[in-house]
Structure formats: structure tokens, C-alpha cells
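A single protein chain has been removed from this complex, and every other one stays in its place.
Order of writing sets the labels: A and B. Residues in every chain begin at 1.
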Amino acid sequence: MNRSSKILRYVSRRLLQGIPIILAIVVMNFFLLNLAEGDAVDVLAGEAGSATPEYMEEMRKKFGLDKPLTVQLAHYLKNVVQLDLGYSFRHDMQVTELIVDRFWPTLLLMVSTILLAVGFGVLLGLFAAVNLNTWKDAVVSVFALITYATPLFWVGLMMIILFSIKNDWFPTSGMENSAAFYEGFDRLKDIAHHLVLPTITLSLFYLALYTRMMRASMLEQYGQDYVITARAKGVSERRITFIHVLRNALLPVVTMAGVQVGALIGGSVIVESVFAWPGLGMLAFESLFARDLNLLLGIFLLSSGLVVAVNLVVDVIYCFLDPRIEVN
Amino acid sequence: MTDKLLKISDLDISLPEGSERNLAVENLTVDLSPGETLCIVGESGSGKSLTARALMGLLPAPHVRISKGKIEFCGEDLTKASDPRMRQIRGSEISMIFQEPMTALNPVMTIGVQIDEIFRFHVKMSQRERRLRAIELLEDVKLPDPEQIVAAYPHELSGGQRQRAMIAMALALEPKILIADEPTTALDVTTQAKILKLISDMQAIHKSGVLFITHDFGVVADIADRVAVMQYGRIVETGSVDKVLNKPEHRYTRALIASVPSLVPRAPRTRSDKIVLSTESIQKRFGGGKSFFGMGKPNRFVHAVKDVTLDLRSGETLGVVGESGSGKSTLARCIIRLMDSDSGKIMLDGVNICNLNRADMRPWRAKIQMVFQDPFASLNPRVKVGEIISQGPMIQGADRQTAQTRARELLEIVGLDVRAFNRYPHEFSGGQRQRIGIARALALDPEILMADEPVSALDVSIQAQILKLLDEIRERMNLSMVFITHDLRVAAQVCDRLAVMRYGEIVETGATREVFDAPQHSYTRELLAAVPGQKWDRQLAN
Partner (left out) sequence: MTEFWNRFSCNRQAVLGLIILGCVIFLASIANLIYPNDPFLYSRFPLSGPGENGFLLGSDSIGRDVAAGIAHGAKTSLLIGLIATIAAVFIGVIFGALAGYYGGLVDDILMRVTEVFQTIPSFIFAILLVAIMKPSIESVVIAITVVSWPAVARLVRGEFLALKNREFVQACHTLGMGDLRIMLAEILPNCLSPIIVIGSLMVATAILVESGLAFLGLGDPNVMSWGFIISDGRSMLRVAWWICTFPGIAILITVLAINLVGEGLNDALNPRLRERN
């Protein structure tokens, strides 16, 4: 069997493995929902202002809330499979619809952050490893050490103080200047302008993480036997660094990039709420205050699914980078 | 042949401060002519590998460096050569092969690309030419289907194939000198024989000088023209292979050679016919889709132990010999119930211990004890030696006082100072640790000792001491022993009877002498034929 069909089989197997995970998360979701004080009817009643106990009982029947837990779970599962995540009374919209709406800004933020963090992290780590034990290495390492310890929201606030309040270089909040009604290229430029601060904020921590990992990984690979073999063949140091060592050193960093996506989504809640970026994180923040648990759980479910998906993508990339992965 | 290819004179290699000694290599003077094979032999820590690295300019800088002396290669002093010049020499004029062909190759690059690099950095050739040349080279080292191997990654080849690929790489530009640093140590004996033959064949074609580093005198006897023996960084003796092996002058050389177990089996001892342990058709398979969640996993079985039936008689040593993957260690672990066999019987004192549960097994544990291979992994680094030895009796119900007194006695029996009692394992050398491991096994007064490659991780002189100790204890305590080994020399000296294993099956059993003199199975013959240094043994015998 050739390699590409092996990889295809591997991917489908991983896809299958993702299903029980998602299922487990959905079930957990259901129980968390039940754990919360009050049910949908209480919330609804609260929204309406006044409701008689009889009316609430009727509503419960209507929603199936009087049924045994297992029946309710089956009902919930059926709904989730049909992509029905319930109704957000606060926004007066289907949760699914709302989430899909807010998904794109988050995706934009995430993609730009991953590119920035992984790209620069790899470069900085490489740079530090190549200049090991010089002042260049020291500067990079100290930078990584400090950013690694800085809370995201504080970085965001400091960015706003420095670049928006003291110097009016970047906007403080939002994704675009909707009052300006830009179109086409101008709109893109406007969005990019708004994207700068949130992206930098969100990526700093991960940039530090990848820098440190890349540096450590490079140093580890330099100590491997195959490096000596390459030197014994008369291969230049340049080629050893950039061809032999780099490719091997990237492997753990790629794995880590996948693992960290979950954390990145978590970080986006904070960054989006600092910069009022209209994505899922902002939505989650709003639903917190509104105590809109249905919505919060929907976001939670989607982001978990996203992590599973990204991990799958990372696994496939890994397959191409590391021929040793036995895809059977 | 008059012009020396290589002349090393007065070479010192210094180690970083705080090391065990200041100089890894001291006053080393040695030379090499074209077409000649020079073996540097020594035990671990003798500085032989660093010497090889120094020649290539590949010492782990900046801590380990050449502090004195000259390395003259065709008249040019390599210690003064510039980096670009060294790079030019490496791979084209002097090349090197290593011990561990798996880690020595880059795991994410194909064999083809790794061979290609040599041409890319040393000669001007078109890409097509380079590819054709690479395929030719792989053909030269007798790899099957070179067209495919060019595109293969290292992990897709076997150990022997990887070493062949390494040799192809090293010989790509017909270097004047080939340095081989223990190139067959990680390989099985039959593969070793083939690789050694390949190296000497290639040498005959290319007329290169070979600097062969090894710890194995059998290998030395087979391939060397001249020998240099190293101890603690110094060469203690050099000379022709005949002179050094058959008329050694230096004390150390003599001691080393005396430690090499002879291939001529020892005289069989009188034995009783009482059977203390027997196995009936033991089966053990690994792998398979047992896992509940492992969807889509293909059911691949490895039949590690196939239908093994063995008897161990009272007071005898039964050797189980075989190459890696033959299932000999798995068999040992099944017998001692570290693993559960799939089916079969293990009879000990008339009881089948195969199906006993943990609690029922506990009293039987005392009867059969194990000595392990790796002296570093077999002792818990966090537990004191005295505790390690006295644990067993205490689990079996002895009180602390008795167990500790016994432990102190045992330390003396295995030849260690009683003060070892309160120390941690890391304070001891490999040979000493192996003694501790033996003391632990003896603490339960077992009837049977299962020894799994107990000396294969040790240097030859230490190996001889441990074998002697095992022999003494066996006599003294009237032990029966199952001795697992891959080394036929050791087997010849230790075992009364042999069982030869391959692919999980026993292909032949018999008294050691009979198996050696008249092997019945073709595999046994192949194994025996592959043992290095047989010619030398015959010379010594006459």
C-alpha cells in the first residue's frame, strides 16, 4: 500500500477516534447544564418577568423537562446531531446561528495569531539556538521568559494605554469602523488595522512558548548522532542546521502547536473581551453576564470541536514531516 | 605500502575539568598504511572512540580538545587544518561508520538524500549522475533492490541494512581511510559476520586503510593486520595481530585475552537426572486487537514463544541461546511468571505454576529467582543496597533482623564490602551492581536461578569475574540455572546443555559439547559459523 492511501486511512481512523471524544463532551455538556441552578423555564420565566407555577409546569412539559434524565439526554443528543444547540433568549436567536455568525472574527484572530506565534517563535528559537550563549541568545531568552509570565489581559490593557491612548496609532476596540462604511480593499485595510493589537496580544504568550520550545528542541537535536554523521560526511554547518536539525526540531513544535489550540481559544475570550472583538470569546463574555448558559455551552461545544479538528490537521501535517509515523 | 597514510604522534586529548581523569587520550602514537586494517581494542572508557573522533576533527568542542601532538594525514597535520579544509577531507578522504546505525542516520531524510549529500559537498555531478551513483553504491554493498532503498527512510531498513547503507555512504568517494567505530556491536552475530566480510571486501577493492575500533577480540582476530591495545587512554601494546593475540607482552593485554571465553566447551559435569523445572508447550503471542477502543487496529500477532518444551535438571546449567528477537527473554519471563504465557505448563516441584494467581504464586517465587541484564536498570536508584537485598526475605515473611543479617552475609558472598549495605546503587560500578543483583536473587535461597544475559552489558574482564562468581555460587548453593545468552563463547563456558532458539522456537537441544561439535540444525550451524575469531581459537587450542 502506498503512503498517501495509508495517510488517508490514518486520517479516517483519527476522525473516528474524534467521535467518542466529541460525544463525551456533549454528554458532559448536558450534565453541566443540569447541574446549573434553574432550568430553561426558570430563565424564561425570569425573562418574562412573571409566570405562574402552573404555566411553568406546562412549559416544562412542553420542553420535555419533566421526563427522566436519560430521555432528556437522548433528546439533547438528537438536537446536537441536528446542530440544534437550543435558543438564546438573551439574543432572541438560535444558538447555532449566533455562534456561526461570531465564528468568523474568531477564526480570523486565531489564524493570524497562530501564524505570528508559530512563525516568529520558530524563527526566534532558531536564532537563539544558532547564537547559543551569546548576548543575542540571552536577549531572546529573557524576552521569552518575561512574556511567558505575563497575563494576557494585562498585555492587552498596556497595549491600549501605549498604542491607543498615549499614541493614537491603533483603534482600541472592535473589528472595523462600521460608521465609515468602507468597502472592498479599504474595508480589508480597516479590519487589518483593528486586528493588529488583538493579534499581538494573543500571540505574545504563545510566541514565548514556541520560542522556548524551538530553542530547546534545536539544542536537543544538535546532540544527536546523525549530526556527527553529517559532519563526518563533510556537510556544511549551514546545511546541518537548516536541513538536518531544523526539520527534526520542528516535530515537537508542530505537536505543541496542535495541543495549544485549546489554550489559544481560551485566550481569545480574554483578548476579545479586552478589545471588544466581536467573536466567540466576546460572545462568551457577554453570555457570562447575561447568565445565558445555553449559549455558553454552545460556544464550549464548538470550541471543543474546533480543537479536535485542528488536532487532526496537525496530525496530518505531522505525517508528512515525520516519515516514521507508522500509519497503520 | 611504504608511505604511511596516517601518522599520529604524541596525541593528548584533554577532558573538561572535573572529569575522572584529565586526559582522555595520552601520548598516543600510531600509524596506518594503505590497505592495512588497524584494530584499536580496549574496554569502555579506554579512549578509543575519542581517538577516532579526533582524527575526523569531531571532538565535542569546546570541552574536549586536542592539547598536544600531531595527526599527519598524507603529510598534512590535521590538528592545524582549517575548518573548510577538514570539511573537504571528511567524507571524501577520511570517512567514518558508527556503532548505532539507527541513530547515526537522520530519521527524516531518505537514504538517497543522505548519500547524495556526500557528492553534493565534494564533487561536481549532475543530479541524475548522483542518483545513479547512489544506486550503484547500494548495489556494491549488496543491498537488495537499491532503487527502492534510495527512496526509503532509515526506519524502514533492518539494522544490518542500515549499516550497509552507512558503509555505502562512507565509501562513496573511495576514501583513503575508513574509520569504523564498533560498527557491528549493535548487530546480531550472523549479521556481524556479513558486515565484517563486506568491510574487508570493500577494503580489498578500494585499497583504503581501515581503522577499526572494537572491544571484541574475536573480531580483532578475524579482520586485523595490526592491533593497538588501549587502557586508560594509553596504548599499552601494539604489533601484528599474530604477535598481540598469541604472544601478548603487556600484563593488561594478557589479562584481557585470558578473559575472552573460549569457544571450546568446558568438560561436562556429572549431573543428576532429577528434573527440577520443566515446561510443556509454552506459547506466548504479542499484539492483536484486544483493546476495546483501538478501532481499526489491524490484528498483527508476533508469536514470541512457540510451543517450547524444556527440562532443567538439578544442578545443571541450561543455556538458551539465540539472536535478538528469538524470544529467549520472553521465554525466561514466562517461566518466572513476569508474563503470563498463553498456554502450556510450567512444572515446579510437581506443581503447575502457570495458572497460580499472585497470592498463590508468592511462596513459589522464592524457589526461582532472576538475575537481570542491565546492571543500571535492575536496581532501584532510590533504595539502599541493604534494603534491596533484604526486601525479598521480608516479603516472604522473614523478620527485619534476620533479613538484614542475611543481606550482610550475602554481600560478602558476592564479593562486596559489607559497608555497601547503607549505600545507594549509583555509587557502584556496573560489575559491582551486577553482584548486588545476584545477592538479591540469592537472598531468597532459590533452587533455580534464571540469568537473563547477566554479563552482556559488561566489559570482558568484568564479565569473566561475574561468570566466575556465578559458577562458585552455583556449586556452593547447589543451584540449577537457566542461562539466557546471545554469546556462544559465554554459553560454551557456562552451560552444560544448550537450547538454540529462533523465531520463538527451539530448533535444537543437546549437551553443549555435542551441539558445538556436531550441530544438527542448519541454523545452529549458521550461528556457530558466524562467531568471530574461530581461527584464533583453533590456533590457541593447538
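In this section, a residue touches a chain if its C-beta (ideal position, glycine included) is under 8 Å from a C-beta of that chain, and two chains touch if they have at least 3 such contacts.
Quick caveat: nothing in here was measured; it's all calculated off a predicted structure.
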Out of A:111, A:158 or A:313, which residue would touch the omitted chain in the full complex? A:158
May I ask which residue of B:377, B:418, B:477 or B:529 touches the chain that does not appear here? B:377
Specify the residue from the set B:317, B:369 or B:463 that touches the hidden chain. B:369
Per the whole complex, from A:174, A:266 or A:323 the residue touching the absent chain is A:266
Note that chain B touches the absent chain at residues 290-294, 333, 336, 338, 358, 361-362, 365-366, 368-370, 372-374, 377-383, 391-392, 395-396, 437, 440-441, 444
Interface residues of chain A (partner: the chain not displayed): 20-21, 24-25, 28, 32, 35-37, 145-146, 148-154, 157-158, 160-161, 165, 212-213, 216, 220, 256, 259, 261-263, 265-267, 269-270, 273-274, 284-285, 288-289, 291, 293, 296-297, 299-300, 303-304, 307-308, 311
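Definition applied: only the chains that are shown with their structure count from here on.
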So, in whole Å, the Cα centroid of chain A is separated from that of chain B by 49
For chain A, which residues are in contact with chain B within the complex? 9, 13, 16-17, 20, 224-226, 228-236, 239, 243-244, 247-248, 251, 321-324, 328
Chain A touches which residues of chain B in the complex? 53, 56, 58, 87-92, 95-96, 98, 100, 103-109, 117-118, 121-122, 153, 155, 166, 169, 293, 295-296, 298
